[in-house]
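Presented below is the structure to which this report refers.
For this view, one protein chain was removed and the others were kept in their places.
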Amino acid sequence: MTDSDPQAGAGGADSTTVAVAKPAPVIDPSTVVAVHDVHKHYTLPRETLWRDPTLVHAVNGVTFTIEKGGSFGVVGESGCGKSTLARCVMGLETLTQGSVEFRGQNIHALPVEELRQLRRHFQMVFQDPFGSLDPRMKVARIVAEPIEALEDTKLDERRARVIEVLRAVGLKESDTDKYPHEFSGGQRQRIAIARALITRPALIVADEPVSALDVSVQAQVLNLLQDLQDEFGVTYLLISHDLAVVKFVCDEVAVMNEGVFVERGPTEEIFANPQHDYTKTLLAAVPQIGG
Amino acid sequence: MTLLAVDNLTVTLNTVRGPARAVRNLSFELEKGQTLGIVGESGCGKSLTALAIMGLLPENGWADGTVKLAGENLLTYSEDQMCQVRGNRIGMVFQEPMTSLNPLHTVGRQIAEAMRLHRGVNKAEARTEVLRLLDMVGIPEPTKRINSYPHQLSGGQRQRVMIAMALSCGPELLIADEPTTALDVTIQKQILDLIRNLIEDLGMAMILISHNLGVIYQNVQDVIVMYGGARVESGPTHDVFANLSHPYSQGLFEAVPQIDDTKASRRRLRTIPGTVPELADLPAGCTFQDRCDYVTDACRPTQPPVVQIAAGHNVACLHVDAARKQWAAR
Amino acid sequence: MSVFLAKRFVTFIATLLGATVLTFLALEILPGDPASVILGIDAPQSAVDALRDRLGLDRPILERYFDWLEDIVTLRFGVSYTYSTPVLELVRARLAITFPLAILAMLLSAFVAFGLGVFAASRHNRPGDVTVMGISQLGISVPNFWLALLLILLFAVQLRWFSSGGFPGWHNGVWPAFKALILPAIALATVQGAILARFTRSAVLETMREDYVRTARAKGLSRRATLWRHVLRNAMIPVITIMGLQFANLLAGTIVVEEVFAMPGLGRLILQAISNRDVIVVRDVVLMLAAFVVFINFVVDVLYAVIDPRLKPHDV
Partner (left out) sequence: MEGQPSIWRRCLAHRSFVAGGSLTGVLVLTALVSLVWTPWNPIKQNLRERLVAPSWEHLLGTDQFGRDIFSIIMAGAQNSITVGVVSVSIGMTFGVALGLWASAKRGWTEELIMRASDFMYAFPAILLAIMLVATLGQGAINAIVAIGIFSIPVFARLTRGAANAIWAREFILAARAAGKGKLRITVEHVLPNIVSVLVVQITIQFALAILAEAALSFLGLGAQPPTPSWGRMLDETRSMIFINPWLAVYPGVAIAISVLGLNLLGDGLRDVIDPRLARKR
């Protein structure tokens, strides 16, 4: 276990240093992912010559764990850092501080090749069903991408697995030879989910998976996410701006604002009895029918 | 008094695959000071309806039927006559406040533009008026902001500027096309509250277009639900939402997770099978036939008749009784 | 001061320095030293040595570079071997032809291109648009020096409205000098103008599809008013970029066109220097032309900052 806090490296002999350092997360075998005190800062380009460039604290100290088979939702408004957090968890961004441990391994401290190999166990679904599929590739290749990148499987075995996951998300075998533009938004999102599913990952990070879809299609994808969890026991980290969506999918939810979790807990509890002012404002702002 | 009377409005678009009727036989009336919501998914024709009223359809589109503003058919107006209507008698707010403002002009100049055009006010008068408008839409420090460029404002402030612009000539009708879709929920609430209050204070009529049922429910007196270019259900908002009667409106309502559902009660969402139809090949009869649970052969040849099920509450469905029964038993 | 301009200024200076290094090295790393290039292969060794001495080629490379840089900064430049005069003097008289020619051609192409481009865009896909685009397609395809020949054939040989070449000099009055510049300017401007017209058209069309143009129309502005008040200024931003980039080609074009019209400009100076193997003159004039191009592109950047408020500091 590594902790990027510089003081932690001083060794066990100096007990005061260890005491000062933030406690390292205790890894339970049932814990799929443990995010510990993650910070991510960006520097914006200077606006004026004589002024220091602005430092953006996109994620500013976030800690949470997700148990096996659980679903954790992060909800917040645009610019609150939720998408950056998702990419940090996926190891697609370097951290300014903190650690992300996947099944006890700090993914940001792993050598490139080991991280690559580990990636089969955590996959991602993106927001834009039009932008997240390469328009020049056929469905079969898109869906097979994670195993193509990580495994040395034979062609026919690969094809069999592609067909298997496509069926699991409700698509047909004949869809393998089509290009993404031949599908509607909802079907494309199914393809994206199939791609994330093909390595049988323990964790799927879904960043706004339904916000680009038409309302009537949204429901199909949300149901599919539920079914897949029932069937394969996938663990979810769901990022969304839509409180109702998070409430529908997740057991546990965190409300994020300006890079930090302002409130976190079991979904029902948070929605029924919000404590933080920001959560209350957010809940009050949702236009409801019959309210 | 009837302010706007839309009768048998049909919008046709020329596409690569032939002409597509994006809005078909739409009729509705709007009284002075009344608010109307149009709700539906992408491609249902709600935005094209707004653009047809404004005479701003894309180059490949045209409108048939009549759109009467205070008794005069706008569809017969010349381009010059329409210029007198736009921004003067009808104001419009668009979806994307970022791209809907000219990045090279100050917001003050952009707000003043319509007044200088329609009211012929001079620069100084326009400035006073712009300051008043900025204050009215809740922008802090108007004297400072009047010289700002759009990129210096936040998304919510930009939308406030758009509203100030649309209201600058005191129009009789405001059309707001998805005014909050690009904004966060907290900002959305502020903007919608602002619009609703201003409409009330100024005694204007409004058409609010949205895909969000909650937004429509909370902000307008009457509602039209559109699907595939046609009106499927309409009536007083509370009435319609209390007794959703068209299979599509029911499906739409049930497909959206609600924040006050509990997870146990809604383990699965009801889904509408299939996808939103392509405008170029809409079926001849009811546009919802391919996705409807109640569909019979009678639905296919002609558009279904409009049935009035309560005062002002109309549904275009042959099987409205079956649908209502099923809904009540839910 | 805006960061944008500061960055651009640094780039401008860096590019100028880069240009000096490149032109300097071009003579250094190529086979044979300048002295033997100037004198040719058959020259006796003693003459080559003497010239080497005169050019100071025995001194270390850095020293010579900085000496040359100093010459440039003080605007003296090198000394021509064939003419035995400082390059600056050679250039000064010729600049009075090349510079006005380039500017005239630029103005001509810009005026015609903006007019035609905006006209075509406002008649999108109608006969006017198709005609203008067809003509501009032809204009792009014609080599400028050939067009120059054709212009001479028509206006000098057949119609006898203009002389077929040469330059009377500015001291004989502005009009005769101007008259001599017209045909070469047209030859230069045609290709540039055709490219620019197509570009202007697409920039205007693209801008017309912007949301804020629809907003302007929703305010009640007529098509024409929208075009003038909202479209043109926004469309100018990409057009100006292209104009800046085209300037390099325009300058290169003057070299060829001056040759056709037998005008004693910079182009002729370079070509003569090449045939005289006067590498010092070639090097210095090439540097001047490059510096000119770099300068024009810097001016374009400054223009950006003037047009686009997004590039100004954000504190209002």
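Letters A, B and C mark the chains in the order given here, with residues in each chain numbered from 1 onward.
The definition used in the following text is that contacts are C-beta pairs under 8 Å (C-beta built on N, C-alpha and C of every residue); 3 or more make two chains touch, one makes a residue touch a chain.
Every value quoted in this text rests on a predicted model; they were computed, and no experiment measured them.
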item: Residue in contact with the excluded chain [from C:S2, C:T15 or C:T82]; value: C:T15
item: Residue, one of C:L5, C:V91 or C:V294, that touches the chain absent here; value: C:V294
item: Touching the absent chain when the full complex is considered, from A:S71, A:T84, A:Q123 or A:S240; value: A:Q123
item: From C:A26, C:A47, C:A177 or C:V302, residue that would touch the chain that is not displayed; value: C:A26
item: Which residue of C:V3, C:L69, C:A96 or C:L149 touches the chain not shown here; value: C:L149
item: Chain A residues touching the omitted chain (full complex); value: 87, 90, 92, 112, 116-117, 119-120, 123-124, 126-128, 131-137, 145-146, 149-150, 181-182, 192, 195
item: Contact footprint on chain C, counting only the chain that is left out; value: 11, 14-15, 18-19, 22-23, 26-27, 30-31, 37, 137-138, 140-146, 149-150, 152-153, 157, 202, 206, 245, 248-249, 251-252, 255-256, 259-260, 270-271, 273-274, 277, 279, 282-283, 286, 289-291, 293-294, 297
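Following the convention adopted for this analysis, only the chains that are shown with their structure count from here on.
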item: Residue numbers of chain C (touch at least two other chains); value: 314
item: Chain B-facing residues of chain C, complex; value: 124, 210-212, 214-223, 225, 229-230, 233-234, 307-310, 314, 316
item: Residues of chain B that touch chain C when the two form their complex; value: 54, 56, 59, 79-80, 83-88, 91-92, 94, 96, 99-105, 113-114, 117-118, 144, 147-149, 151-152, 162, 165-166
item: Touching residues on chain B, where the partner in the complex is chain A; value: 41-42, 184-186, 188-189, 192, 211-215, 217-219, 241, 251-263, 266-272, 275-276
